[in-house]
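Yeah, one chain of the complex is gone here, protein chain that is, but the others are all in their spots.
In this document, chain identifiers A and B correspond to the written order of the chains, with residue numbering beginning at 1 in each.
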Amino acid sequence: MRAFNFFSPETVEEALDLLSQHQDSIAVIAGGTDLIIDLNEGGKKPDYVLDISQLKELDYISESDGMLHIGANTTFATLEKNELISEYYPAIAKMADYMGSPQIRELGTVGGNVVSASVAGDSPTVFLAYDATVVLQSKRGTREMSIEEFNVNRGKFRCQIEDDELLIEVKIPQANSNFATAYRKFGKRKSLAIVVLATAMRIERDRDNRIKDARVTLGAVSLHPMRSPKIEKALIGKKLDMEELEPVLQLYTEEIDAAIASRPSVVYKREGIRGLAKGCMMDVLEQYGLV
Amino acid sequence: MKKNVRNPEQTTATIDTSVRDSKVVTQPPQRKTVEPQEVPAQPQKSETLDRDFSVLGKNVNKKDAYEKVIGKTQFAGDMKRPNMLYGGVFRSKIPAGFIDHLDISKAAAIPGVACVLTYKDIPGLNQTGIIIKDEPILVENKIRRIGDAICLVAAETEELVEEALNAIEIEYDEIEAVLTIDRAAEADSPKIHGETNLHQSKHLFCGDVDAAFEQCDVIVEKTYSSGMKSHMFIEPDAGLAEYVNGILTIYVSTQNPHFDRGEVANMLAISHNKVNVIQAATGGGFGGKLDIGVQCHLGLLCYHTGRPIKMVRKREESTMVSSKRHPMTMHYKTGAKKDGTILAMKIHMTGDTGAYASYGPAVITRAVVHATGPYYVPNVDITAEFYYTNNPMSGAFRGFGVPQISIAHEGQMNALARELGMDPIDLRIKNAHRVGTILPTGQELTESVGFVETLEAAREKMNELFNDETYQPSAPNKKRGLGIGCMWYGIGNTGLPNPAGAFVEVLGDCSVNLLVGCADIGQGSTTVMAQICAEELGLNYEDINVTYAHTMVTPEGGATSASRQTFISGKATQNAAYMAKQTLMEVASDYLKVPAERLIFRERKIWDREDPDTKMTYPMLMMEMRRIGKLALGVGSYNPKTTYLSPKDMSGIPFEVYSYATAIVDLEVNVETYETEVKNVISVHDVGTAVNPQMVEAQIEGGVVMGIGFALFEDVILTRGRIKNLNFSDYIIPAAMDAPKIYPLIVESEGEAGPFGAKGVGEPALIPTIPACADAVENAVGIHFGNLPILYIDIAREMNRKR
Partner (left out) sequence: MQNILVNMTVNGEPISRETAPNRRLLDFLREDLGLTSVKEGCSVGECGACTVILNGKAVTSCLILVGQAIGTEVVTLEGLHGEDELDPLQQAFIDAGAVQCGFCTPGMILAAKALLDENEEPDREQIKRSISGNLCRCTGYEKIIEAIELARDRRLNK
């Protein structure tokens, strides 16, 4: 590992000062589950490493103003054990449950996972389905953007973060009894598995138990998780009943075919996606008490 | 008409099955099936065997366990010496070519770099290899694979080693890389060694297959294949070298210290007793630490610098250059009568041995000898060819080709059972090896054949666990299937001498120093040797201290491979103990005035079997020894009773004994996500005598999970000779949640060979689960998979092709 100077500020303000000062050659470390591998293998050679894992002010999960706020330093283990999450945000709970391993979940943070924006990452697919907004902060101020806008490569980053910015928070609209959310992932084993294929959905129902609104996302089929307006459109208006939903599964296959037609992995993904999607639908029906 | 008839009664052109049956001994010796008990809250070291042993058959604590649970065990990477250097290797980045230009001057000039060495710095032989010495220790000119060692660096810190490696300049003259065996076989392909890429070919035959196929009611013909696999021992290769009193001493993670010693000495052109190889604690091997890893490189750097030096491979480097399991393709044609009697098998197999021979010759020979499976087949024709390519070196990996061919011989049995509408266990029992069976090599099995008992025990357990009513998938989108697989496995090297030795000294206080060459890589041979020694001497397990795998002190142990150590080093240990005991018996006989042959030595006491009151304690005996000036010393060795195999038809006696096993796999396939989950595995093993039942179970359980990995998870991904999945993140071995509930069962068969009748289980443990997984998938989803691993992507592809 190449030499670097190490900063471990205790406040966000201090961290932003350091970031702005050394922005040309500074790497931010939170959980470290990605960055340390890069440093160790020489993939990254920063002059400075900024440890934000000590910023306790970024470790929170709370509901206010109609939103669920997840501080960037929240670990997956915290998500996994948080009662608010397990009760009202089942797709996040499921994502946290199956992410990495117990050790990785203790270290890995929501902020780190979102900023890394790996193709095989767990959280982006889920946050996109939840219509998440990311909050970015720098000496220059604070800005917000939808995770969709955020997930666009910029320079050395796989997202829109600027060199002097920190991701502070991910926030999503607060759950209510009309929302149901689900996440299903396929990995090559039951733990220590990156995402081979994933899908998430957030369904909003009307009084007649029909789908009023749908957000459907597909993970590991393109550079970033993608939404599928086609599937969403097909779902809207459908009765929340497996028989009625099942024909939509074919659209998932069509979406995969369109996204990765020439990839060898399409052989699996075009078929497996229906199973994952069906699992999500079943989870949704179960949350509504309709099975 | 008749070709090489080994047994005229059995192998004639027109097969008379009754003749064959009359030749088969149908009443095997008495055996007992022992089902291990659940681990109780207070572990009982209870007698689980009904044999009259005082130490054998007991679940004694492993000799190495205490140090390992308190974190004190020193693996080579944990060692440190004052003034120690670190070593590294500069490796080729291309699979095939020549070194056009090499400049080490910049690297050598870096302050803190002690030396940069090339092949020119090797004073002796620049060749290594367990069977054929075709691998250069440092490449002179020709590059045969990605990762070929070209230069060595020694420096004061690991960082400086990296810096020096990055400062070495090289230009290659790249040539066509031979990446498939089809290309390797072509006349105009570049030749990797010598004049041909054909590494070895074999032909084993007996009877007349063509005529026999005409007698068959059913013929099943299929092709099977098995991909390249990586051992993925958790400890990457590591070692430390230093001079101790003028002796080049190498502590290393290894399975074969005595072989290492010779290779290092030959490289330095010094006598073998000037090199001392001491096995450091070894974090798994599975065959991947049989080849020379860091030993020669460490030796050469230590020789040139005179300073202690340590090398620890990074995971990626370890995976890149350690040997791999041979990818193999196997074409089988099996013919049987309507009643299930197998008459003939015609088999052709090919394998990719990669850039160097390594254990290729052992793999091809063993695969051919075992190709029929544990079944009597009177007419056999087996051909095999292994080729060199510019792919990673294939070598030894738990089972030496038998796991691969088990996919085929068991796939054929299951296909035959389906074709005949027969119960697959009944079909196997009908054709099973028994005492008296003649093998295709002409060898007659004379003892210790417990195959049928493994089948029966597996069936019994299966019926106990599952019944037609309760055996249902756990969810509507899942399909569940049971599969069966069997195997046989010859203990020791195939048709070759492979002796091991032991030294024993009983000390005045009745404690014992036992010195064995046998490398313990975690499987527990040290414990096994102590149990055997204690049993033979009539002492307690705790009385035995074992020094092992230390070439200045211990005799040749041979490799910890081929499931041979319990059988061979164990027998050597027993022989050494017996030699020491003979002196003890003479002295006790004089003292007690009882003929020596009537004396019982047991649990630190000696008595007359005909008059138990005529007795003495061991301390008394040792006092008497001291009084009359005698020492209780023993030297023992053992070489299995085998013969070289005929180059013409491979007839001969390849092994003295064989282990047998049957596995039943219960799994589910999610037919929507194509995920496979193994839920239960029954694995029954005939081990002769279980020296330590708990450790036998542990071997079986580890083998089962590795077998699941083999069948359903693991596959080395190659791109132009480069392994793409070098680490655990993408070479997928099963983790705890992927492991099923395992029911390891032990069958004990009787035999004279081996220490107290013990055989081996290390590799057998792996094998039967593999074909059983394939069968279970087929029974679950109704699709035959002949190519392993069967990955989610394969199941998705095939199920939707069918749809």
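Observations on the structure shown:
Quick note on the criterion: a residue touches a chain if its C-beta (ideal position, glycine included) is under 8 Å from a C-beta of that chain, and two chains touch if they have at least 3 such contacts.
None of the values given here were measured: they were computed from a predicted structure.
Within the set B:Ile521, B:Ile606, B:Ala753 or B:Ala776, the residue that contacts the chain not displayed is B:Ile521. Annotation: of A:Ser20, A:Ser86 or A:Ser101, A:Ser101 touches the absent chain (contact as defined above).
Here one chain is not drawn; of B:Ile70, B:Ala187 or B:Ile628, the residue touching it is B:Ile70.
Only one of the listed residues, B:Phe286, B:Phe400, B:Phe503 or B:Tyr674, touches the absent chain: B:Phe286.
One chain of the complex is left out; on subunit A, the residues touching it are 1-6, 8, 29, 31-33, 36-37, 39-40, 49, 51, 53-54, 77, 100-104, 106-107, 190-192. The chain not shown here touches subunit B at positions 39, 41, 43, 59, 61-62, 64-66, 68-75, 77-78, 231-236, 281-284, 286, 312, 314-315, 521-524, 694-695, 697-698, 700-706, 727-729, 733, 735-737, 739, 742, 744.
The definition used in the following text is that only the chains that are shown with their structure count from here on.
Subunit A and subunit B have Cα centroids lying 45 Å from one another.
On the subunit B side of its complex with subunit A, the touching residues are 477, 670-675, 713, 728-729, 732, 734-738, 792-793, 796-797, 799-800. Those residues of subunit A whose C-beta lies close enough to touch subunit B in the complex are 101, 184, 186, 188-194, 196, 265, 267-268, 271-272, 274-276, 278-279.
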